[in-house]
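The structure's right below; bear with me while I get my questions together.
Every protein chain except one is present and positioned as in the full complex.
A, B and C are the chain letters, set down in written order, and residue numbers restart from 1 in every chain.
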């Protein structure tokens, strides 16, 4: 951590900051420039109240040098994380395909989709039972009924299942029915929810917030891991920019950054990121090519009548074709 | 609502869409252009599953013409909303000043600040008991203990109180102690929480999400109002952009947009928006000048030792001075 | 400047960087942290090739502490700049109103507008003769003919004039006819154009680029000033964000940042920033309230038939009314 003093900071003001920092057991290094003086701080910064220092009148700004997340940080865990979801493994040697409808609509619908995606090669069935929707007048999900269908589909097909949770109450229900929990983009910084999913024993897929920096994302993962749950995967699903030709802007360089900064597996969701069916295949390939550990793809038996997110869903034939076409990319990436 | 067909849409495909729309009791108007055909849809769109239509192969896109929010929409409620928080009124005739610390730290601290902000002219005491913090290792708030101090401060000074809530559990506690609830930026689309605060009888301050469009914001307000609570005020607190000279970018044109599109009161928070103490006064003036109904300002007895957000907090003397300097602007705006 | 080494940087690598820096006559301060070593650099950084250092394998990143712009930097020029444009002064004691049509369309039109804006209190007539338009099929301006009308209008009314220039060729023409040159948002980093306007003797209004940081903006001003022209004013005209309710997002906190970081005058353009006529007045007031030195407002004799940017232009009656309504804010700001 570096403390940059204001150009006109008096010696007294500098000394005052140094004294406060050293009082917490940290060491300082003074560097007097021609324009400004900077104070390097060495030691365990968690002992220090940095906002207090930043508020001191003669302090210009604080420049952090090391990251505030530790448990999700590759520096302290150089080996990539890998974990099991039912019988499937998410990690550096596999390409995990999660597929299914945006929203669970009925038992028949879900079963029919589950069989189709299994046949095409997916190993995790996704399906929303709690749908966070922009308008209160849109379909909000089947809730516990939907979860029950997920469990049945899992039992009949052997697929693992993942479902989004949106409240402590939903977590309580979901743990009884599914194998993996998803925290959606809108809840990435719903810290109470992060603590709740952290307390369950289930693997968690943490989607990136619409305007979340990678640093904030890894700090959100830190909430889950520090609540006792190390099995976290991160899902890039597009960020909000000025561009309106796609629903969001898929940030594939984030995959590279995450691989460097963290040991957690990374999943790419080209369906939500673009909102356009025909972009799913090329961006799925691109995601694999730049290092993703898995893909999340929306599949629906009848996209033209889906209750949620139809335009980006693939039908069975399209999903089969995508799976066929990405296979050589999975091989090239040395995964199975 | 307008349905834009693809350039090569067949007559059959067009007829198919028209039939589906009319089957729901809506009317259509066909407009055949040289390049594309568009279908105008008239009637109650809530009967229609627009994502299904958008997913039809020959449909290029759907262009909404009317807003999905109704209860927060000025078109249906032309008169500006005004409501009481304890003895103070938020609405078109007043300039409500909410002031206090980012986080409640102790009873003495809060009481001391409450007395100072009251003396300077604030009527609502703000103070965080549940702090959503980016890192799990940062101070997370005193929780119920903090709420109790808020109640004591209110009793001793007569100030109304507002406190952020971050979960259903926090709502349950807060309603016992404070006069107004705040939903923070990170929870603007935590729809479960919106429904919870909607069910309480307390006025709600809904902060804008970091990357929320105004349309999404008014839809979030719609969640609260449609849960039975019409007393909602909106708080502009800066959006996330590429600019890093300020913590966020205060979007004052949003105040103008909201005044045109909605009847709900608008509060401006220059402290959180900029993160810089010296920008609070000029942007408070600017907020008043462009139509805000109130201000939220961070005040701390000892900003250099605040447990949260020190750099943007004013001390008592600075807050006194801001209040003195904004008074002529409040008069000019015809408010009291 | 601070050089942050990678966590595993060897002593040799650190020594190598230190040697390179010191070879240029600069001093270094080493600060060995528990995780990383940082090197503080003191002295004239312009002697140093920072990209070369950043490219060294053991270097994590470089953190600049001081700004690269000097001539536009308040640290080195604490007094606010003020300069004359014909008979009007732009600076800390005045509120300069620039008004006129987006595009010059004819001599009659311009004369009629010039008289109206003068009567209402504007002192500088704006009018575009070279229009940078997104589509090549939109009206591109009257070019030199438009400039001649500007000169005539100035002679008949006594108003000063400002016109956008888009190429070296346009600069050559414009200097013969107008009193101030404007560099538009799209050309803020057209460095060749900045050097050209820098070589003329005329005051320059430099609009902020659509996605330009304040730091880049002040560096662009530095191009003009370092080419020999100190008379530069900066114009905030909205930045591009995800919000689509307004054409751009007017960043009024930028006015505060500029006042702190630079000595150059700041003009606010609420017309282009929002693209909405009814938002011009409230945001003009807000601009004055937060410290602007002037306003640029679009006025047209017949907005419904303007060849460019009609929706945001005020007619004469509306401009009169805005001028009347902002006057008390100008007084409050202690300007004339």
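Heads up, the rule we're going with is that a contact is a pair of C-beta atoms (placed from the backbone, for glycine too) under 8 Å apart; a residue touches a chain by one contact, two chains touch by 3 or more.
Computed from a predicted structure; not experimentally measured.
> Write down which of A:252, A:267, A:296 or A:314 is the residue touching the left-out chain.
From the options A:252, A:267, A:296 or A:314, the contact with the absent chain belongs to A:252.
> Taking the full complex into account, find the residue in A:108, A:243 or A:324 that is in contact with the omitted chain.
Once the missing chain is taken into account, the touching residue is A:243.
> Go through subunit A and note every residue touching the omitted chain.
211, 213-215, 239, 241-246, 249-257, 260-261, 273-274, 276, 278-279, 282-283, 285-291, 328-329, 332
> Provide the residue numbers of subunit B that touch the chain removed from this figure.
2, 4, 7, 29-36, 38, 40, 42-44, 63, 65-66, 75, 211, 240-242, 244
> Name, in rising order, the residues on subunit C that touch the hidden chain in the full complex.
46, 49, 51-57, 68-69, 132-137, 166-170, 186-187, 189-193, 209-211, 216, 219, 222-223, 226, 240, 303-311, 313
Basically, only the chains that are shown with their structure count from here on.
> Specify the chain with the shortest distance from its C-alpha centroid to the centroid of every protein C-alpha atom present.
Taking the mean of C-alpha atoms per chain, the most central one is B.
> How many angstrom between the C-alpha centroids of subunit C and subunit B?
Centre separation, subunit B to subunit C: 31 Å.
> List the centre-to-centre spacing of subunit A and subunit B in whole Å, with centres computed as mean CA coordinates.
26
> Residues of subunit B touching 2+ other chains?
Within subunit B, the residues that touch at least two other chains are 211.
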